[in-house]
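A protein chain is absent from this complex, but the other protein chains hold their places.
As written, the chains take the letters A, B and C, and residue 1 is the first residue of each chain.
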Amino acid sequence: MTMGPEVDARRASALPFVIAWIVILLTAGISAWTAFLGLGIWAPVIQFGIALFQTALLFVLFMRLKGAPSLKWVFAVSGFFWLMFLYGLSMTDYSNRQSWPPAQASTRSQLQVDQDHR
Amino acid sequence: MSTTTFEGVPTVGPSAAIEPSFLTSENTIGSWLFTRDHKRIALLFFASITFYFFVGGAAATLMRLNLATPEGLLQPAVYNRMFTMHGIIMVWFFLIPSIPTTFGNFFIPMMIGARDLAFPRVNLLSWYVFNLSGLVVLFSLVMGGADTGWTFYVPLSTVYANGYVLAAALAVFINGFSSIMTALNFVVTIHRMRAPGMTWMRLPLFVWAIYAVSVVMLTATPVLAMDTFLLAVERFIGIGLFDIQHGADAILWQHMFWFYSHPAVYIMILPSMGVASEIIPVFARRPIFGYAGMTIALMSIAILSFFVWAHHMFVAGISIYSGVFFSLMTFFVAVPSAIKVFNWTVSLHKGRISFDAPMLYALGFVLLFTLGGVTGLMLATLAVDVDLHGTYFVVAHFHYIMVGATVSAFFGALHYWWPKMTGRLYPEMWARSAAILMYVGFNLTFFPQFVLGYLGMPRRSYTYPPEWQSWNVLSSAGASILAIAYLLPLLYLGWSIFWGRKAGPNPWRATGLEWATPSPPPTHNFEETPVVSLGPYSYDPEDDTFIDQEGVSHAR
Amino acid sequence: MYHWIPFWPDTAAVNGVAVNNLYIAELALSALIMVSVVIMMLTFCIRYREGGSASRADRVRKTWHFEIAWTLATLVLFLILFVWGARTYIWLYRPPPADEEVYVVGKQWMWKVEHAGGQREIDALHVPVDKSIRLVMASEDVIHSFFVPAFRIKHDVVPGTLETLWFKANKTGVFRLECTQFCGLQHATMSGEIDVMTGPDYAKWLTSQGAEKSLAQQGADLFRAHGCSGCHGENSTVHAPPLSGLYGTLVHLQDGSVRRADEAYLRDCILNPRSFTVAGYPPIMPDFSGQLDEGDMLKLIAYIKSLGGNQESRR
Partner (left out) sequence: MPADTRPVPEMQYATLEQQGETAQFGIWVFLTQETIFFGALIFTYFLYRITYPHEFAAAAKDAVLWCGSLNFVILVTSSLTMVLSINAAAQDARPNRMVRWLIVTVVLGFLFLIVKGYEYYLDFQDRVVPVLDFVAKPGEGSAGELFWVFYWVATGLHAIHLTIGIGLVLYMLLWRIRRGEITPAYYAPLEVVGIYWSFVDTVWLFLYPCIYLVGRS
């Protein structure tokens, strides 16, 4: 696939890459800006959301997933997919372990349980 | 030179001359050490893992000798280091690489009709990295060994253990690279290098199994690599992300460790399932029962294996709701395993069964795997696990899976493919005796440990109360039988290389592409890229005929 | 207790009986599966051996019926076991209101036990029969695991947290106590004895130990010695959260979260107060990490608990 004529066409213009580069830098600026706003829990949510968006740009354009066979897509995404298992399933433990996380235990459900008992 | 005929996969035209076999094509030491031939690399791996198998086995022998009496034979420190090194070496230096790096390396390209793996240099590098990590673990062993158990639980491993934990952890870390390289090669090869006509549903189940296992290796190993890396950092500099003094969580290590190490159990068992699925149809002379179900079961085991890891941690202080979730998932993963056992057994129905050595190993595999599996269910049951966790019951259970099943399958594969690898037949009676001896010795060694476990004998103990001695003596006696059964094949297989009968290309009258080449195969496997027109296992027990994967019928 | 070849362990607690029943059920199911596989395999192997004359015609062809039937059957059986096991597990790991509370500290390689009355033991635990005993466990170094085979109970003792476990013995006698998490050189000898006694015997034993001060009293001494009373004491002028009646209640923290004031919470607060600033109070409490060992910690907690609180609503 690297050598088909249509691939050459996709390689011809630098413009999409330059635009993506500008978008990444701009969004990075936004990301840094949110850090100073005192958004609390939302700051990291926005920042990592932006990081994911930037990653998508890099993967699709710079790393040429665009137009690639679906097999490559599967493997490109599967790393993140598998990490969801690690993050998500570990949280089944950390979110309601007796003493973890020390300050942020799943408070709402505990409150609920407490009110039910009273 | 080439034409594209099928699914964009090009074929290689006939070569001019018949090549010599891969064994004799070149004879210098350099031609072995710098080879890019997957078959030679497979044999290099075979030599390495055989060495580590006997190193790990020696440690096990010392342990069983020590446990024959409550007073013991070894110093406590020596015993602790022996079981740790036994675990580390057997898991990472024998079981995990065992079938993939040897039979996978040798036969995956041949079974899919390719001339080599996709990245032969990476394949060779994998062997060197494996041996590098082996040197590090041997260094740790020679200096006195680590004393943490193969699980390296923090904070014992980071702060309190005295042994060469850093070297052992680094060895595991480096070993991960080897696993990843091998797995990557298999995934890419199986996706990209199949011969024309070799569709996914025509792949032999061994290829499916190796594919499943490669995906698991590829996605689980990095987590262990990071985990051991952080452990090594903490051990080296004295502070790290598992440091309880700084508010870190001691159980985090276990989460990350088991995120790898539970799938690792499937890394060990999936290839053996593939081996059994190859051997049983050949010697039962009938198609495997439920081919599609078998492939689905393999892949669902591979995926589900990532959802069950915390069943090693039911008593570790995790959230009890998390425990309930992981227990449920563990019951789910048992379902595809149950399907496989059922299908293997039904695959014998109305067959024309001969009991050659590979078949004896394969049947032994199914039985030992079933017993390991049902005891695994007991451990998956939360309340029972509270009692059994950390006792000899667990030891017995995972040895049934990892040693009983996997090592049986390893020896089954070795006997099944030995004629192809060396071109020689081994003495059949010796091989059958070794298979039976192995089965008897294994059960005698590990069945008593189930009883000991329920009685409450904790694992990793160098001593025990005298009333448990009778079971321990039985177990030690079984271990000595097992040791003989493991050593026997070395002798008669070694003998057969020089004096065994010539095997011919297809001594078992099997259908796979690997049997369509001479034994031993030429360096480039196939003179001409084969074109596949049939699924595997087209055997007919009624008149004892079969059709190979290229569509050629063979009379009895 | 001694048999020449023991096959089955003693069962000496209500917990043990529950687990034992489940274990027997699983053993029966396992045997059933094993036997059916073996019978099937043997039958086929004999009937369809190479020289056998049985007909090979009309083989079972590719069909999903068998697989689906087999899958569903196994799944249903597995789910029954799962539910049974999970219910028992939750019951095992959620201590009911206790008759007695015992504090256990694991360290390389011994179990140190302190009773509420201040009686201390090493590698031994005396308990009354037919009373539910709640264990509060801490570790001074590595992960240990408290295991009593005859009671079928076990829990890891993880450094950095407090773990709880309960049992109710239903037989008098002496039973083994073990550590099942590898904890270093002498892990194998980190064992002890659980002595289950009748009520009167136990009372006699308690008084014969000559304990001068109860655990809570010792905790009160520490409370003064470490200066806690300066802020948290009855007559303190410092604006610090009051401790009487605290235990077991819900605490609202500065960052908006809510925690139940159980043992683990009290321990966390003492060691890492900044993460647990109570809503409406200034974050002025110094950090006590490194100043208290696990034994002292348990005494302080016993003292705080003795100040009253919601003793029933435990996890």
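Here is the rule we use: a contact is a pair of C-beta atoms (placed from the backbone, for glycine too) under 8 Å apart; a residue touches a chain by one contact, two chains touch by 3 or more.
Note that the coordinates shown come from a computational prediction; the quantities given were computed from them, not determined experimentally.
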item	value
Visible chains in contact with the missing one	A, B, C
Candidate in contact with the missing chain, chosen from B:A58, B:L73, B:L125 or B:V188	B:V188
Among B:A68, B:I88, B:I108 or B:L252, residue touching the chain not depicted	B:L252
Residues belonging to chain A that touch the chain removed from view	1-3, 7-8, 11-12, 14, 17-18, 21, 24-25, 28, 31-32, 34-39, 43-44, 47-48, 50-51, 54-55, 58-59, 61-64, 68, 71-72, 75-76, 78-80, 82-83, 86-87, 90, 94, 100-104
Chain not shown, touching residues in chain C	255, 272, 274-275, 287, 289
Sites on chain B contacted by the missing partner chain, in the whole complex	1-2, 4, 9-12, 109, 114-120, 180, 184, 187-188, 191-193, 218-219, 221-223, 225-227, 229-230, 233, 237-241, 243, 245-249, 252, 256, 524, 529
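Definition applied: only the chains that are shown with their structure count from here on.
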item	value
Whole-Å separation of chain centres (CA-atom averages), chain B against chain C	36
CA centroid of chain A to CA centroid of chain C, Å	39
Shared-contact residues (touching 2 or more other chains) in chain C	161, 163, 272
Residues within chain B bordering two or more other chains	247, 249, 251, 317
Complex contacts: residues of chain B adjacent to chain C	76-77, 80, 147-149, 153, 155-156, 159-162, 244-245, 247-251, 284, 286, 289-293, 314-317, 320, 323-324, 327-328, 331, 334-335, 338-339, 341-343, 345-346, 348-355, 363, 366-367, 370-371, 374-375, 377-378, 380-387, 389-391, 451, 454-456, 458-465, 467-468, 470-471, 541-542
Interface residues, chain B side, partner chain A - complex	191, 219, 223, 247, 249, 251, 255-256, 259, 306-307, 309-310, 317-319, 321-322, 325-326
Contact set on chain A toward chain B in their complex	71, 78-79, 82, 85-86, 89-90, 92-98, 100, 102
